[in-house]
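The complex is shown incomplete by one protein chain, all other protein chains being positioned as in the whole.
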Amino acid sequence: MNLRTIAIWAVSVPVIIAALGYFHQGLAAAGLISFFTWPFYFEVILNGLLQGVMYSLVALGFVLIFKASGIFNFAQGSFVLFAALTMVGLIGMGLHWIIAFLLTAGVMVLVAIAVERVVLRPLVNQPHIILFMATIGIFFFMDGFGQTLWGSDIKVLDIGIPKDPIFLLPGVFEGGLLVNSFDVIAALCAALLVAVLAVLFQYTRTGRALRAVADDHQAALSVGIPLKTIWAIVWSVAGIVALVAGIMWGGKLGVQFTLALIALKALPVLILGGFTSIPGAIIGGLIIGAGEQVAENFIGSAIGGAIQDWFAYMLAMVFLLFRPQGLFGEKIIERV
Amino acid sequence: MPDASQTAAAESAAEPSAPPVPERRFSETLLEVKNITLRFGGVKALTDISFDIKKGEIRAIIGPNGAGKSSMLNVINGFYTPQEGAITYKGRHRKAMRPHEAASTGIARTFQNIALFKGMSTLDNIMTGRLLKMKSNIFLQALYWGPNQREESEHRAFCERIIDFLEIQAIRKTPVGRLPYGLQKRVELARALAMEPDLLLLDEPMAGMNVEEKEDMCRFVLDVNDEFGTTIALIEHDMGVVMDISDRVVVLDYGRKLADGTPDEVRSNQAVIDAYLGVSH
Amino acid sequence: MLYREAGQFKTSYAADQSLFPIAQDKWGILLLLAFALFAVPFLANEYMLNSILVPFLVFSLAAIGLNILTGYCGQLSLGTGGFMACGAFFAYKLTTAFPEIHIVAIFLLSGLGTALVGILFGIPSLRIKGFYLAVATLAAQFFLIWMFNKFGWWTNYSPSGVISAPPREVIPGVVVTGTSGTPEAKYIFLLVFVALLALLAKNLVRSRIGRTWMAIRDMDIAAEIIGIRPMFAKLSAFAVSSFFIGISGALWAFCYTGSVEALAFEINRSFQVLFMIIIGGLGSILGSFMGAAFIVLLPLALNNGMLMIDPTISVALVAHIEFMIFGALIVFFLIVEPHGLARLWTLAKEKLRLWPFPY
Amino acid sequence: MSQPNLAAESAPRDATATERPLLSVNNIEVIYDHVILVLKGVSLTVPKGGIVALLGANGAGKTTTLKAISNLLRAERGEVTKGSIELEGEAVDNMTPNDLVKRGVIQVMEGRHCFEHLTVEENLLTGAYTRGGDRAGIQRDLEMVYDYFPRLRERRSSQAGYTSGGEQQMTAIGRALMSRPKVVLLDEPSMGLAPQLVEQIFEIVKRINEQEGVTILLAEQNTNVALRYAKYGYILENGRVVMDGPADKLRENEDVKEFYLGLSATGRKSYRDVKHYKRRKRWLS
Partner (left out) sequence: ATAPAAAQEQYVPLLVYKSGPYAPNGIPIAQGWEDYLTLINERDGGVGGVRLVWEECDTGYNNDRGVECYERLKRPDAAGVQPLSTGITYALIDRATQDKIPLFTSGYGRTSAAYGPVFPYVFSAPLTYWSGADVIIQYIADQEEGSLEGKKIALVYHDSAYGKEPIATLERLAEEEGFELFLFPVAHPGLEQKATWLQIGRQIRPDWVAMWGWGVMNSTAVKEAAAVGYPMDRFIGVWWSGSEPDVIPAGGDAAGYKALSFHAPGEDYEVLQDVVEYVYGGDAEAAREAAWGQVLYNRGIFLMAMQVEAIRAAQAIHGEGQTLTGEQIRDGWEALTLTEETLASLGMAGFTKPVAITCEDHEGGGQAFVQQWDGESWNIISDWYMPRREALKAAYRADALAYAAEKGITPRTCE
């Protein structure tokens, strides 16, 4: 990302936010939606952005694996669940959460190695859709395995992150803008993770090898890139990202089966940002988060509610119509 | 391609022509390329290219790697839209056109990096070349009955003739993905022929073949040209082939036209020798 | 030595193009159909008919539909559930508004309606490809379910949003919808209906239009260059595919469960059908059936099997182990043959043809 | 095999009679998909520092042989069912392609296989993956490749997917050179290259062979050039070696002349004159 793009974003984002605000104000004035106030609008956007970062956290795991192997890992959601379950289980055995975290990270590495050995290695060089299907197999297996091991009752994962409501800028807006401290901390974690991973992948030898593997397994093999190791590394990293996501989401929602389903929320994020871009996962998350919250809060209540699921996808689709590879995805090469 | 009466006429015309090759003369212009310029961002693939292709001739396009030969074909069949210049084809002037429109006006082509439909059998691949000629609607197709079945059989018969012609009977039902490279090229040619084109664009049809196979391929190209009167534009790096079978040659280098003329003229052009041929052939 | 094609020569192209060029195949299929039609209704108990064979047939049809779009035309879709819902709710509206229309016509009409919806949501495919296209279809999935759930008109303002199929006869005296039809009648009706539709699908994919789709799937650029209009090809695939999926949705609601709410067609249903075609074999009608059988039967077989072996085992454990085995088997089959059960079947036949020589 | 071995005293060994061959393939059979038998007993030896050509028609099994050596077959659902392959006397069956590259065996795949989304330079750098952090050395070799292929220097920062066919071929060869190989398995390096470049590439091959002692096993259709540069040749037909011998002897052989070099008794024939009725003679076995 060069300075010019940053400048463009810096200008266009506030403009778009303002324009959307006026749009909704207009709708409210025309009586099409029931209410609109600016402080509430900003509050919604702010909360949406924070929610979006939480989505990004899950999307990140997908991006890592897709980038490194061209595999769309359907099992990422069950990794999140499995990691959270394991961590809760270990804390339940009386370990300090930091030790439990490290042990769980170790477990996720083992899982990654197992996945590479048992599933990926025999399926090298197969079409993407086949590998996608294989990850669905992993999804079922991990779900069953996690529940067999740790049971399916709901568990509490609390590592002491505060959850108090905070009121921002009480001077500017009456009553301030409400955000939750938990969301803020989660967002900071995610941002940190993204920064580290982005550097790791863009500027190192391994990063280059990963991208090569994603393009062409066989050619990567032929130049001596050890798919084994590469995959084990990437899946491990993705597993650890899943663990962080699991801690955040699990802390928010409690740890149980449904955690695996948040993967579905990561899809539009992923698609909007581009499958291959780590910063894309964050930006996509922000856009989807803010967009769907605004839609649900203002428009949703006018047309029956619960629209955010499809709205997120519609939003992603609209972006795709203009950029078929997602905002930051690699251009799709079409040649004859 | 032919209906019965034409075939008969073409067959008699196909009597072996004795060497040395008589200078063939063509008068009618089929396609004219005028001042084409094509850019990709900063890269200039073609700069101000003009040449023509006469009806019935075999026209070769040669030049070093990256000279813009394939891009030229892509412009002709509408896959790339040039920034400047225009093309006159069959007397009609055009600037931009979608590839499928080009196909329906009788332009067929083969590709440098084989572009077969990998999941389909040889026969199905060739049958796709007949799509434009088939008429029956979706309901008849769903019933696979009456006119549709007759149509399928007719076109199948046509494709079988091409299969015989190109001697690929044995691989009729093999999925093309599994075929060796050379045969894939041949199937690709068959698919293009099935379209009964007026203008056939061949992008390195003989790359990756040994001499014997090249001989076969040349034979096919010449036969198509002789028997069906198909105009052919051909990119090829094997100078032996180019010099032997083409009527006229255009030479590109770094997106510019370097020379244009008969094989002999081109062969002795010093600029061409320097830029492309290296040692003289 | 039974499975040989030697000695079977085709004397015309029409013969070579027939559905089953090898006589053994033809007779095999006919025998299977005859068995399914005349023997199964007497051999199978109510549980098998109601809970195994009927959903299997309904799912097979959905899988055929999706296979046309994804397997033949290469457009990845996750909107199957949404399109099934369209079929179900269209059929419900039609049959409650026009009780006098014959039920088969209702099914076909709701299929056509779904085809229109399919075309609408297929439009983005002209620009968006691959996994990215999945998002457009997911938008369809979530939007359609939301719509049917939200607007009471679709359910004739039933307070809970649940529709239940009114009883309808296919021939006088034989009720096949709702819960009042006998399992045998439903099964036979579905068998015939689905077999006929499968035949149509098979015909389509081996005709011009099928080749158009496959060309788009394998290499869309080259397809365009040989004269295929991508718009026509893709939208027709969306239409035909949605037609089949819509009908299967209607059958689901009318012949299988008898009553549904929109949530019955949520995203999991889409995935389920996608699994079927991948496991069964992309680009194969036969594979659609095999995949449906695999995905419908396997969990039941595992579940029942485990309880049979040890009746005291806890059902929760059974459910979890079922998940694990199911996942493991998917991976296993993909490793054995990435192109699905249908391909495995062909390979087996090929081996049989060479038998007793190994190669 | 009914065809008499041309080199009466089994040629490749006499130069290096005392030394073990660098690479030897012993009577291998390869099957794809568990049913398609492609190689039906192929044996060949590649001496250290030699250039050996593998010739044959389309589908003869050249690519398959090379992939069997570099262990890329598994990725295509193929497997070696019989015979053995040895590198410096050590069986390679259980080595991964990565191990092989580390030991200096690298393959340039047929059909280029560049990494489309990487730039040309990044493509070249992936070739140096196994060399780890030797930055200075890698930089030097990068310059070397650019010197061999100046066209690549110009296009170094374009995405490989957008370069022309020939440029991709150069990238693929350059990429392999970046790994500092001992043996390069070259699959149809001349395909799609301009005549001048073909000569150039073979000159480069010869140069790295002579100067850096890199052994070359070459699958080629362009028999003419291949036999000019190679020291020894094998001819494959239908998954069997039907003829082998020193390159110059092969060039003299009448059948080779006719079918692979396009020379008849009267010299080179024009492609125009090839007749329909001319049918290839097959070596039966």
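Residue numbering begins at 1 within each chain, and the chains themselves are lettered A, B, C and D in the order written.
The rule is short, and it goes like this: a residue touches a chain if its C-beta (ideal position, glycine included) is under 8 Å from a C-beta of that chain, and two chains touch if they have at least 3 such contacts.
Values in this document were obtained by computation on a predicted structure and should not be read as measured data.
Enquirer: Over the full complex, note down every shown chain the hidden chain is touching.
Expert: Within the full complex, the chain left out of view touches A, C.
Enquirer: Pick from A:17, A:113, A:185 or A:261: which residue touches the chain that isn't shown?
Expert: Final answer for the missing-chain contact: A:261.
Enquirer: Taking the entire complex into account, which one of C:149, C:212, C:242 or C:288 touches the absent chain?
Expert: C:149
Enquirer: I need the residue numbers on chain A that touch the omitted chain, in ascending order.
Expert: On the side of chain A, residues 35, 37, 40, 43-44, 47-48, 51, 147, 152-156, 158, 163, 165, 178, 180, 182, 252-254, 256-258, 261-262, 265, 292-293, 296-297, 300-301, 304-306, 308-309 touch the unshown chain.
Enquirer: Identify the residues of chain C touching the omitted chain, counting contacts across the whole complex.
Expert: These residues of chain C touch the chain that is not shown: 46-47, 50-51, 55, 96, 146, 149-150, 156, 159-162, 164, 166-167, 178-180, 256-261, 263-264, 266, 300, 303-304, 312, 314-316, 318-320, 323.
Keep in mind that, in the parts below, only the chains that are shown with their structure count from here on.
Enquirer: How far is the middle of chain B from the middle of chain C, if each middle is the mean of its Cα atoms, in Å?
Expert: Chain centroid spacing, chain B to chain C, equals 42 Å.
Enquirer: Just curious, how far off is chain D from chain A if you go by their C-alpha centres, in Å?
Expert: 46
Enquirer: Among all residues of chain A, which ones touch two or more of the remaining chains?
Expert: As it turns out, chain A has residues touching two or more other chains at 335-336.
Enquirer: Using the touch definition from the top, which residues of chain C touch two or more other chains?
Expert: In chain C, 221-222, 225 touch at least two other chains.
Enquirer: Report the residues of chain D in contact with chain B in the complex, numbered from low to high.
Expert: Touch residues, chain D against chain B: 32, 36, 55-60, 63, 110-112, 151, 155, 158, 162-167, 169-170, 188, 191-200, 221-224, 259-262, 268, 270-276, 278, 280.
Enquirer: In the complex, go through chain A and note every residue touching chain D.
Expert: 124-125, 205, 208-209, 211-212, 214-228, 330-331, 333, 335
Enquirer: List the residues on chain C that touch chain B in their complex, please.
Expert: Interface residues on the chain C side: 12-14, 16-17, 200-201, 203-204, 206-212, 214-215, 217-219, 221-230, 236, 240, 283.
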